[in-house]
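Structure provided below as structure tokens; questions to follow.
Excluded from the complex is one protein chain; the other protein chains are retained at their positions.
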Amino acid sequence: MIKIVIDNKPVEAQEGQTILKAAQQAGIPIPHLCYHPAFPPEGSCRICLVEIEGLPKLELACSTVVREAMKISTQTPRVRESRRGVLEFLLADHPLDCPICDKAGDCNLQDYFQEYGAFESAFKEAKERREKKIKIGNNLILDRERCVLCTRCVRFLTDTTKTQELGVFRRGIRSEISTYDAELVNNNYSGNLVDLCPVGAITDAQFRFKTRTWFLVPAESICPLCSQGCNIYLDYHPGFPRVSGTAKIYRIRPRLNPDVNDHWICDYGRGGYLSLLSDRWDKLVWRKGDRESVLIWEKALQILAEKIRTLHVIKRTAKIALILSSWLTNEELFLIKKIFKDDLHVEKIFFADPKPGTGDGFLLQPERAPNVRGAKEIGFALNSARLEDLSQHTDILIIFGPFLAELFSTAELKTVFDSVGTKVLITSRASGLESLVDFVLPASGMAEKSGTLTNKNGKIQSFSAVCPSCGDSRPEWSVLVDLAKELKVNARYYSLLANPGAIFRELAKEIAFFRKEPLWIS
Amino acid sequence: MEDKVLTRNFGLENLYKVDVYLQQGGYQALKKALKEMTPGQVTEEVKNASLRGRGGAGFPAGMKWSFVPQKVDQPKLLCVNADEGEPGTFKDRYILSHNPHLLIEGIVITAFAVGIHTAYIYIRGEYEAVAQRLEAAIAEAYQKSFLGKNILERGFELDLFVHRGAGAYICGEETALLESLEGKRGHPRLKPPFPASVGLFQCPTVINNVETLANVPFIIGKGARWFMDHGLPRDGGTRIFGVSGPVVRPGIYELAVGTSLREIIFSHAGGLKPGKKLKAVIPGGMSAPILRADEIDIKMDYESLAAAGSMLGSAAVIVIDEETPIVDVLLKVAKFYSHESCGQCTPCRIGTSWIYKIIRRLAAGGGERGDVDELVRLASNIKGKTLCPMGDAAAMPIISLAQKFRTELESSLKNQ
Partner (left out) sequence: MRPDISAGLNKKIAELAARYPKKEAALLPVLHLIQRERGLITAEEEKLVAGLLGLKPIRVREVVTFYTMFYQLPMGKYHIQVCTNLTCALMGGDKLIDYLQKKLGTKIGETTADRRFTLTEVECLGACEQAPCMMVNFDYYGNLDKEKIDAILKGLD
């Protein structure tokens, strides 16, 4: 450890750390534009210049390594004037776009101007005009007037994805970020460029003009699209009062986790999550022949519990089949194990998950489900559902999730389902299966419930509900607890499981794997 | 009195041919170094001679060489800076075209001193004819075993290549030169690390100017003492001063370090052309702050010029006459730096362009009160804040012109 002083405050820094990092850890912010923790220092924006005692010129905080007894000042008049100078230059070459720029509210230039500038412009000359709406990728728009040439985008594509779609052409004030003609940015991490850009130069085409960042509440969550378990923010608009339909999740951003996904998420997850929000199924439906009735939850669970209890009493639970999904949380899978395997001795348990895809060698995993490892550790064999499994002497079939529709066609399933007694579908998304079953119990979407997931490396990560469950939907864990209570087999046990936290504690008691790390669960 | 050391036989026809160079005593110093001295002794001699870099920065050459770590896994490399882009400077062109073997000899001795086996001459792209002559001289040197394997049968090996630039002043800055040599845009690098530890292709690298290396054979041949006697105690040898502008005899003048500027202009270069009066002088290439006509009684050495707020730089003297409006000088200065800015760092990229725009407006008659102060303010926001020294080079002349000729500049402004 190295002892330094920043703004007269003693700070402990690590050997080899830069001033910027040491200051950040000590809670002292130093403005920076070209610096990004994922890359080696660039030193070109010059806004991080600080004063070091004994040195004649101001030095870069982003690249200067700390030395024992170094005395650094980040707030002297000289430093403040330097920052103001850099800001003044940047703004002299920057369009007054804030009213129409999606980055407003989230913009480093705005924040730094507010904090370190707030001056009248002295620029009386003609501003540089540049192209403002260049498509550089599937979902990416480049505005060259707003670009501050921090080159984070170029460096990301050179160092991280190694695909090199962007470069800097020309020189001096004419320098510009560009693709190579029509060879646009085309890789599974292109969305990160929007997050990387410190200003509104690279923006998301889908997000363009949709809302304002200050309406959005960033909620922590986990991406469920594959087994990597990347940490994310869901930017959620709580909605305007008295205007229905305005509450929604507008975008997904990465959340830093050095153990899982670093600073990045892939486009498959980023766009995939937003697709989860469409095709929501949120109605509780009971189909009897051609008639569809509306039920309330208590009634539906009563009917289902009755049917199950009947089989249990005559020791015929072999006629119950479950189709689970690795999208279910640890808590939900644990409940299913307790209720169906342990209490009811159900044997026919199968899995229907999205078809595996190709891993991309970085974050995206072939398993397109978030809790495959969790399911394994809880004791499931993850046998993939086959048509013959579904037809053989099944009185009650309970299907979790919409993915059965990805494995088999409606026609195939219809044939098989005809010989099944009662079919129950517990799902958050429409898939076509709804017309084939007797009961459709609407489940909460991933953003509407809480729980934990186990990623492919065994890391257990928790996520919390961001928005209320829509329509009639309820989290699967809640449905299972109430069903269990209704079943009256071991009801007292289940009545204590009031929330995912309580369920996880029981899970950890029973299965050693889940005792690994302390977790906070809401 | 001119002190022709480097340039003493420049008038000789075909001096660039190896046979003529040998007749003139060429490559004797190399023989002495390889046969009678150790690498360490060569470096010591150069240190003792107080040879300062002749590219502009004036860093002691021997000291620079000793920054290269002795024992290292990577090969050590030498880059010769023949980019000569500083406006007003043309001295290296003379050395390269009149006496390329002098440079080659200096390169081989330097490489021997530091333990270098590959060297590149980075020559500006415009010097095509000069580069061809250089390549021919290198071929001759290989033939005569002054380059290649087993030089002079002493077991020392050196390969020397010419690498042409393509039109970028910034590539005269040593780290931008390295980037350009590696086949990239000429973007200067952050220092530290310094090229002596992490340089060309990440290897320890020495970078020296043409004239600096051309002095090395004399130091080794005649000794450090002799070299120092031609100059000043901490700044040995002669300097090749370039004089240009409306003088009677523009050209190169090899003189002792510390020669007076007045003497250079009025004695050696013959003074201003008939009918012209002196207004101002830029003493060390365009990046050097300007001196008024009443400031030319000054010794042309690093310390004296620095004390006067200017610099020796590349020793390129640009003479300005009274008929030239200072705003025209400002215009050329501002245009140059904004054109040549590499664009990496904020203050230089945007500041030089802003300054140029103001001066264009001034020159077109649209100047307003406060513009001259604004020029000084903006230039001061560039100075000392940039990634490389070109920011200072861009800022200092603007500041000195605006301050020393404020009255003339402000007389043309509106709403006074």
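A few notes on this one:
Here the chain labels run A and B in written order, and each chain numbers its own residues starting at 1.
As a convention for this text, contacts are C-beta pairs under 8 Å (C-beta built on N, C-alpha and C of every residue); 3 or more make two chains touch, one makes a residue touch a chain.
Given the structure is predicted, the values throughout are model-derived calculations rather than measurements.
Looking at the complex as a whole, the chain kept out of the display touches A, B.
The hidden chain makes contact, of the residues B:Lys277, B:Lys332, B:Arg369 or B:Lys414, with B:Lys332. Residue-wise, the contact with the chain that is not shown comes from B:Pro87, picked out of B:Pro60, B:Pro87 or B:Gly284.
In the complete complex, the residue from B:Tyr16, B:Tyr127, B:Tyr302 or B:Tyr356 that touches the missing chain is B:Tyr127.
One of B:Pro60, B:Gly245, B:Pro283 or B:Gly391 touches the chain omitted from the figure, and that residue is B:Gly245. By the touch criterion stated above, the residues of chain B touching the omitted chain are 84-90, 92-93, 124-129, 159, 161, 163-169, 180-186, 201, 242-246, 250-252, 282, 286, 316, 318-321, 324, 328-329, 332-333, 336, 339-340, 342. With the whole complex as reference, residues 164-171, 179-181, 183 of chain A touch the missing chain.
Methods note: only the chains that are shown with their structure count from here on.
With centres defined as mean CA coordinates, chain B is found 56 Å away from chain A.
Residues of chain A that touch chain B in their complex: 41-47, 49, 57-58, 60, 63, 82, 85-86, 88-90, 92-93, 122-126, 128, 148-149, 168, 170-175. Chain B contributes residues 168, 185, 190, 338-347, 349-354, 357-358, 361, 368, 374, 381, 384-387 to its touches with chain A in the complex.
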